[in-house]
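A single protein chain has been omitted; all remaining protein chains appear in their positions.
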Amino acid sequence: MRLASAGLLAVAAALLASCATPQRDYQPDALAMMKRDFHARGIAGMDRLNQDSVQAACNTYKDEPPQGVAEKLQKEQLATIKWPADGKLLGDWKSGEKIAQNGRGMAWNDKGGVGGSCYNCHQVGPRESSFGTVGPSLYQFAKKRGYGADIQRYAYGKIYNAKAYSLCSQMPRFGHVGALTEQQMKDLTALLMDPASPVNQ
Amino acid sequence: MHQTRRSFIRAGGAAALLAAFGAALLKPGRALAAWNKGAFEAKSAVDAMRALGMANAEDSKAIDIRAPEIAENGAVVPIDITSSIPGTTSISVFIEKNPFPYTGTFDFSQGSVPYVHLRVKIGESSPVRVVATAGGKHYTTVKEVKVTIGGCGG
Amino acid sequence: MAEPMKIRATLQGDVADVRVLMAHPMETGQRKDASGKLVPMHFIQTITAQLNGKTVFSADVSQAISRNPVFAFKVKGAKAGDKLSVTWQDNKGEKRTDEVVIRAGS
Partner (left out) sequence: MRHALVLGLFAATAAAPWPQAAAQTPDPTAAEFDKFREIMEQDNPAELFEVKGEELWKTPRGPKNASLEKCDLGLGPGVVKGAYAQMPRYFADVDRVMDAEARIVHCMITLQGFTYEELAKAPFSSLVRTPEPVSIVTYVAAQSRGMKLASPQNHPKERAAYETGKAIFHYRAGSFDFSCASCHGVDDKRIRTQPLPNFTKPDQAIRAVQGWPGYRMTGGVMHSLQWRLNDCYRQQRFPEPGYTSETLSALLTYVTVNANGHVYRGPGIKR
């Protein structure tokens, strides 16, 4: 008897709870409010509030898209990558280190792309102890994975468009949005791949 | 004058001489002296210490410096200094890697306790040197403070 | 115009724990303003603290003291109700004095 009433109470509580937390989707409200309240500043135009196909999928599926959706969009993203015309993927790791350190670029107080912000989220070279942990450590990137052409291509491609490899990755698409130039991406690839780079010591 | 301190070896002889000359003009020793321009404008801790007549300070374990091993922000680094050397009348602070290392001297009179808390700017990781003065003699100790990059760097 | 300091002076036994907040830019002379011009040096140079009119603590400091400076020190032989004043003077000759009454510790 006591058990039964406890069960009833639980059901009632669950009903109440479901009433209190409406299931309706607030994303349209959120977007309408933002479009009303935000304004363009510097290079950051209002168009930046619009979702592209990748952002829309990640927003809709809370960063966990169904396999079919992910595969289709990743394929599309992979096709956006412009590989260097000269076929060379490795630049200068020394300037790569500087680009990795620089956290500026694409904000409303910037003129365009500047740095790669790599250390914000990743451990990269062994000398820098101020590194973030949002992304995996890249220390000994090639030493662990190998120095081959396929790994080089993966490193360059991932920097160019991280979403081609993992649709809802938190990593920006630096090449895709023009935040880094081809040369800068080559330099970063060298930082990760060059056997002489401190990353691989 | 003893020149055993590590930083003395690094110091340029000419600069040290010049500073010593300046110090002579400005009267070394702080008692009743005006704000010591020569010491404050010295570009090395050792020159500043000369200008203050503290170059012969001997190492001491009786000075406690409490400062972060790694400072969260070099713009505001908290430092607590306590001297347990009897009769301490002043405490001086030098941030060796700052462009102008001499940061200040704190004088205690009427029996005030030889303790001070201050917050300083440290431009890059640096030894923080403290000199305590007691009975006209100078004692020194040093602590390393590292400064880091935080935030998004944007 | 110099802004008021915030001073706390609390007794612990016969030692007054004095903590001072000062409003001052402490410009190093190395910072550039928005238009790229160097901001001239502007910093506190001397600090004096007096207990009932007698100097108990004084300091000469440089521009390496952080903006809006914070200092703490300890004064022996103080009693609740004693007056403690703090004065600073900067390199432009600006001055500020504030006074508090020492409170018994809790």
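When the chains are written out, they are named A, B and C in that same order, and each has its own residue count from 1.
In this section, a residue touches a chain if its C-beta (ideal position, glycine included) is under 8 Å from a C-beta of that chain, and two chains touch if they have at least 3 such contacts.
Please read these numbers as outputs of a predicted model, since none were measured by experiment.
A.B. asks: By the document's own contact criterion, which visible chains does the hidden chain reach in the full complex?
C.D. replies: A, B, C
A.B. asks: Residue-wise, where is chain C in contact with the chain that is not depicted?
C.D. replies: Contact residues on chain C toward the absent chain are 3-4, 6, 19, 21, 23, 25-26, 28, 30-33, 66-68, 70, 72.
A.B. asks: Which parts of chain B are in contact with the chain that was left out?
C.D. replies: So the residues of chain B touching the unseen chain are 68-76, 78, 80, 97, 117, 121, 123-125, 147-154.
A.B. asks: Can you list where chain A touches the absent chain?
C.D. replies: Touching the chain left out of view, chain A contributes residues 22, 25-27, 29-31, 33-34, 36-41, 44-46, 48-51, 54-55, 58-59, 62, 101, 106-109, 119-121, 123, 125-134, 137, 139, 163, 170, 172-173, 177, 179.
In this text, only the chains that are shown with their structure count from here on.
A.B. asks: Cα centroid separation between chain A and chain C, in whole Å?
C.D. replies: 48
A.B. asks: Go ahead and note the Å separation of the Cα centroids belonging to chain B and chain C.
C.D. replies: Once rounded, the distance between the two centres reads 19 Å.
A.B. asks: Quick check: what residues of chain A touch more than one other chain, meaning two or more?
C.D. replies: Correct list: empty.
A.B. asks: Could you say which residues in chain B touch two or more other chains, in rising order?
C.D. replies: As it turns out, chain B has no residue touching two or more other chains.
A.B. asks: Which positions of chain C touch chain B when the two form their complex?
C.D. replies: For chain C paired with chain B, touching residues are 15, 19, 28, 30, 45-46, 51, 54-67, 69-77.
A.B. asks: Please name which positions on chain B make contact with chain C in the complex.
C.D. replies: Checking each residue of chain B against chain C gives 30, 35-36, 40, 75-78, 95, 98-100, 102-113, 115-122.
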